[in-house]
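Next up is a structure, given as structure tokens.
The complex appears here minus one protein chain, its other protein chains still in place.
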Amino acid sequence: MRLNKNELNIMESHTHSNILSETVEKLSEESSYRQLFHQYKDQEALPSGEVLREVVELCRAILFPGYYGKARISTQTIQYHTGVNIETLHTLLTDQIYAGLCFDDATCLDCPNTTLAQQGQTLSYRFIANFPELRQLLASDAEAMYIGDPSAHNKGEVIFCAPGFRAITSYRIAHQLYLLGAPYIPKMITEMAHAETGIDIHPGATIGHSFSIDHGTGTVIGETSVIGNRVRIFQGVSLAGEKLPPDANGNTVRNVARHPILEDDVTIYSNATLLGRITIGKGSTICGNVWLTENVPAGATIKQNNKIIF
Amino acid sequence: MRLNKNELNIMESHTHSNILSETVEKLSEESSYRQLFHQYKDQEALPSGEVLREVVELCRAILFPGYYGKARISTQTIQYHTGVNIETLHTLLTDQIYAGLCFDDATCLDCPNTTLAQQGQTLSYRFIANFPELRQLLASDAEAMYIGDPSAHNKGEVIFCAPGFRAITSYRIAHQLYLLGAPYIPKMITEMAHAETGIDIHPGATIGHSFSIDHGTGTVIGETSVIGNRVRIFQGVSLAGEKLPPDANGNTVRNVARHPILEDDVTIYSNATLLGRITIGKGSTICGNVWLTENVPAGATIKQNNKIIF
Amino acid sequence: MRLNKNELNIMESHTHSNILSETVEKLSEESSYRQLFHQYKDQEALPSGEVLREVVELCRAILFPGYYGKARISTQTIQYHTGVNIETLHTLLTDQIYAGLCFDDATCLDCPNTTLAQQGQTLSYRFIANFPELRQLLASDAEAMYIGDPSAHNKGEVIFCAPGFRAITSYRIAHQLYLLGAPYIPKMITEMAHAETGIDIHPGATIGHSFSIDHGTGTVIGETSVIGNRVRIFQGVSLAGEKLPPDANGNTVRNVARHPILEDDVTIYSNATLLGRITIGKGSTICGNVWLTENVPAGATIKQNNKIIF
Amino acid sequence: MRLNKNELNIMESHTHSNILSETVEKLSEESSYRQLFHQYKDQEALPSGEVLREVVELCRAILFPGYYGKARISTQTIQYHTGVNIETLHTLLTDQIYAGLCFDDATCLDCPNTTLAQQGQTLSYRFIANFPELRQLLASDAEAMYIGDPSAHNKGEVIFCAPGFRAITSYRIAHQLYLLGAPYIPKMITEMAHAETGIDIHPGATIGHSFSIDHGTGTVIGETSVIGNRVRIFQGVSLAGEKLPPDANGNTVRNVARHPILEDDVTIYSNATLLGRITIGKGSTICGNVWLTENVPAGATIKQNNKIIF
Amino acid sequence: MRLNKNELNIMESHTHSNILSETVEKLSEESSYRQLFHQYKDQEALPSGEVLREVVELCRAILFPGYYGKARISTQTIQYHTGVNIETLHTLLTDQIYAGLCFDDATCLDCPNTTLAQQGQTLSYRFIANFPELRQLLASDAEAMYIGDPSAHNKGEVIFCAPGFRAITSYRIAHQLYLLGAPYIPKMITEMAHAETGIDIHPGATIGHSFSIDHGTGTVIGETSVIGNRVRIFQGVSLAGEKLPPDANGNTVRNVARHPILEDDVTIYSNATLLGRITIGKGSTICGNVWLTENVPAGATIKQNNKIIF
Partner (left out) sequence: MRLNKNELNIMESHTHSNILSETVEKLSEESSYRQLFHQYKDQEALPSGEVLREVVELCRAILFPGYYGKARISTQTIQYHTGVNIETLHTLLTDQIYAGLCFDDATCLDCPNTTLAQQGQTLSYRFIANFPELRQLLASDAEAMYIGDPSAHNKGEVIFCAPGFRAITSYRIAHQLYLLGAPYIPKMITEMAHAETGIDIHPGATIGHSFSIDHGTGTVIGETSVIGNRVRIFQGVSLAGEKLPPDANGNTVRNVARHPILEDDVTIYSNATLLGRITIGKGSTICGNVWLTENVPAGATIKQNNKIIF
């Protein structure tokens, strides 16, 4: 990538401002930008990371009143605040789901597309109708994390400070949108949580209640992972997908179950890697730094083998 | 969590705007938000992540003049800048400590509480009085990190760019507040550093001088860890707490020493996990990716055992 | 660091505002801030993290039109957008390279320095002239990541969402500046990507085409690493530097090849640590959680050895 | 409006938080907010002062390159900048015109309305097609203001600093939209200029070329005013509308010519008020502080009559 | 103020940085800043223009739903929005009234002062309790302005665009606070409206219902003015105070009725000045540009006398 002497000499012989305009020319040729260019269709709706960030913050404000969002909220005013937040959430989310549907549908040429717009609205309503259940699931997670972490002073600290709880909240929001069939938006939401917490949970993963992640940096939970109830994992744990051979046409095979299944009450310590569609039986413990590619029966403990040298 | 066909049909039969108002009703019931709601007491002071971020930036500006904060600072003007920064820090920190004390004291009902406010001011003064020592400690860390990292061009690069140094600075600020007895605020400060650097140091940990963390993403140092002088650790290292059995009433046992002790001059390479109240003797080396749950004598080296397959 | 009882009593006997002014005095003494102070030279240019963030965003907007930057861009308007972005990039980058040169040259006392300013402009032109090649390199990376990740729906998702692709983009930008000899700026750019993605690639590393990093949190690629074409690595992988003995004067030895060489088509799974100037032969696979300090022949597979306990 | 003693006593007997909720109840009753409430139709587009401000700034950036907008523009890059600005303007303006059409059409109930959306786009295209002429008109105004104002150092100062020129620019933009039939938006644009400059020109006024307003605070040019070429007016001048008797039904009569006509080359000095559909003949001068409700022949001078008292 | 040659020579003989530090010294002497310095008392509350701006915007959002504040409001959600806005207003206003009381009371030395804090809260409640009446008064103003202005398309345009209505709204808010006895805050609110609209209404003025100001730039309504119902005034009208002789001690006499009284149904055209405690009788008309210092009987018309010169 370093320019050789000869190229540099040629370059210097131009005036500098020619360099800029020639580079603009080259970069504007179709052969240069092909496949790296999302071409805008006139009046196309576009997903926005900034708005999705607001969407997630609104969800947090609704789910955990007084911890997130406008904090000056009391039992007298909770209905006002919840009402305004739900309505704002609905407006923003409708647009974002619609934008995701447009982004996904490369064949659609005329914008706005009222069918997709209507679909965006319907999915937003369904998402919101599920909030009371979503809150109960997250209550079980907060409880599990508080009980499991001796350094937490109370459940409020978990809700307010714990990055694991933050990542699980984003995942549960994104997973709900994923189940409803909204494209792109769920992945954008979990990647934002990944950037904030270092915890990468694919929105397609299935996770039971009372889930806890402690510390969490480097944790990865792949797309087809299945996790039971009361599972507890730590930082650096990977539930990774097995590499699949390409199909008959040489294309990558997608949408196949290829990540681990963790049954109820499993614990996995830090930096363990579990690879492929293996099953970890109920109540098993996987110790830290283990590389595991096989099934584990219920109640087992897996440990790394060290050698000590003085 | 996916709605079944029947539920969806029922849902669609309402008008959409009913969905929103019914959801608001459900979420505003006490049974729904119980334990997930921090109820605001009128005129209560509230800790603010945004203000704490400013507090930490002011500390950096005071400690490392010219690297952080208003950079156009010279020996002629350092006293002016330090004076303004110290005074602003004191004003903001007093309020945040006070807010943390309020948040912690659920029984206190009338705000403002002048006793807690006075306590906030006193703790802030004590914190600031300790700044000259804090700067010397951090000078030893910067020196250690510069000597230990062959890729660093000078000490300024460590102070300005190294995430490990950033995380240690936040920890030393938070630890000082922790020792003074300020609740919540220290944990909020270290979690902010965790989000920025991927390094999670509990404010309760005890760490000697000339400490260095290189790269650092995924490093975890638990609440009761004790680390001597001139210790050097890398990315992905966990000093993790042993799981304790619940007490007689089935409650989680808290405030017990349960994390490792590292004596002086210990080195731990990347992705090693040390679990429980074990002691790593002076000058020992723990190689990468090791899972370690036992004491290590002084001067030892611990390595993982691999199997090579062709 | 905790004040003892006696010190506290002495402290309380002063008035509080004396504490602040005395602390200001102490912190403004030369003996306190020595080596922690970047003293400003009048009219000195200063590198700015905020501007560098804009520089990187402009590069992304130019390289991947429609995904980053002003999204409402079509084949009709790509030349306008590319022209404005290239010109803005040139203006900002010229200043930042110049600021980095100033920061690096402690002996230069009079600002502005027109020689360094001219150098900043020349390096910026050279950097921009190389954009068409940079785009082709990144196209190969996006292709490799899309083929390698079964959960990706299309190449756009890789470009828009994948943190691995984000980190590689920042690295390739920074590496180009590193080759041109710009000080500080390249490291600042990769550390910003490190903070966002948890992936720490030193700008000095040499990396071939079609490179992919999946998930990526905790990945470290050291300064003198050499990586071939079509290499694929995962989260938590460290290409780490061997600890070198100090030179005859007791100083740290710098600028010596001390990180691994990965030949073409190597795959390294999550949390593996490779330490020192070892060579991993063409097509080898390093399984997860391995600690590796020796050469590996072409085509080999390295695995960890576990012990299962029930 | 002051509460009497009795009312206050009643008020204090409630708890304070009742006051808030009772007030909320009262203000939410239909009888309270009737005619003061713009009720939102779901997915309705809404005119935005903030976006219109950006629209006007984009127009200025296109019309006067290097004075407004991104200033780092040269003859090499003017086409890039103009291209990006025109395209952004078109996108924003299309939406704002559409929003104005929606706001105006109270009978339309289903949003989005594709007919109005299409109309918004067409009007935006027509507006932009007229930019070259608009620039020539404003060039004549800048020339007139530079010649007429001995304190101006050059034409650039007029374009960059003069509030009169700023107000005329906004008026000419708004007037063009007014002629195209866009509702609300033109008035919002001139009111923004009014707030900035104290000059209130109704978008419906007709104004010839080479128009100048010096200082300008307090100047008012009413809806049906007609102003010729090379007219020059000063601060505090009002071209005011005659009060019309209501129609047979007692309603205000609207859309009737009721403001003055100024023929070519008229000058009006500060604080003069001209009221009603009078005609000021070519080349006349109206001195300051005059109250004028009658026609003035060509070439006349009108002065106030003072009395001096020692 | 221009430095003479000698002074300049002396100045240049110093090094430049001495100039800065010497100037700092001089400006920090008590004799320099006396009477120009508001000395801060520790933990003193301070009025904030920025917060007051938010207070006024919240009032507008509550009074005119859908025109100001969050526009996406419908009859279904008006109660939620009003509830959140009222509660936020109460929180902010309580603090601002309290800050105004502190600022006013120079003798009070210990902060926070709970008596003043309690007073702030009580006045805020009283202010809010009066909102339904305030809305009705403003409804009468909007109606009067719509009927009186032939260029207005509907009442919504008056509420949304008319600077006269904006100024009257701020005045009525400020006047209510003035009547309740809140110091400083009312004047700050009307001065903010003055800056935006050029209309300067003192919060102490008394103004009846159905008041209208058209265009309004330069209008001044002094502290002790009394204005009846259905009064209509235009831009540049001054209701000015007579100059009073100083009292026996040579001090300015304050709090004396010294501005005009306008009875019901008076109209005053642009740029007229009315000075002193004169009474303008019911239904009178004052034409533009008049200087008036005497009583006017009911039903009269006052006009300026011009001289025409050809």
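So that you can tell them apart, the chains are marked A, B, C, D and E in the order they are listed, and the count of residues begins at 1 in each.
Rule of thumb we're sticking to: a residue touches a chain if its C-beta (ideal position, glycine included) is under 8 Å from a C-beta of that chain, and two chains touch if they have at least 3 such contacts.
Everything numeric in this text was worked out from a predicted model, so none of it was measured.
Taking the full assembly into account, the omitted chain touches B, C, D, E.
From the options D:E22, D:E157 or D:E242, the residue with contact to the unseen chain in the full assembly is D:E157. Only one of the listed residues, E:R60, E:H81 or E:K187, touches the absent chain: E:K187.
Within the set D:G100, D:G120 or D:G236, the residue that contacts the chain not displayed is D:G236. The chain not shown here touches subunit C at positions 17, 21, 24, 43, 76, 80, 94, 112, 114, 117, 121. In the full complex, subunit B touches the omitted chain through residues 70, 72, 77, 79-84, 87-88, 91. In the full complex, subunit D makes contact with the omitted chain through residues 62-67, 71-75, 78-79, 82-83, 86-87, 90, 121, 125-126, 128-139, 142-143, 146-151, 153, 155-157, 159-163, 175-176, 179, 196-198, 215, 217-218, 234-236, 269-271, 287-290, 303-310.
Methods note: only the chains that are shown with their structure count from here on.
At the interface between subunit C and subunit D, two copies of one sequence, more than half of the residue numbers in use appear on both sides, so the contact is built from largely the same positions. When chain centres are defined as mean Cα coordinates, B lies farthest from subunit D.
Farthest from subunit A, judged by the mean position of CA atoms in each chain, is E.
In whole angstrom, the spacing between the mean C-alpha positions of subunit B and subunit E is 48.
Averaging C-alpha coordinates per chain places the centre of subunit D 24 Å away from that of subunit E.
Mean C-alpha position of subunit C lies 55 Å from that of subunit E. Counting partner chains per residue, subunit B shows two or more touched chains at residues 20-21, 24, 198, 217-218, 236, 271, 289-290, 303-305. Interchain contacts give a graph that is no line, ring or star and is not complete, per the touch definition above. Going by the touch rule set out above, the chain pairs that meet are A-B, A-C, A-D, A-E, B-C, B-E, C-D, D-E.
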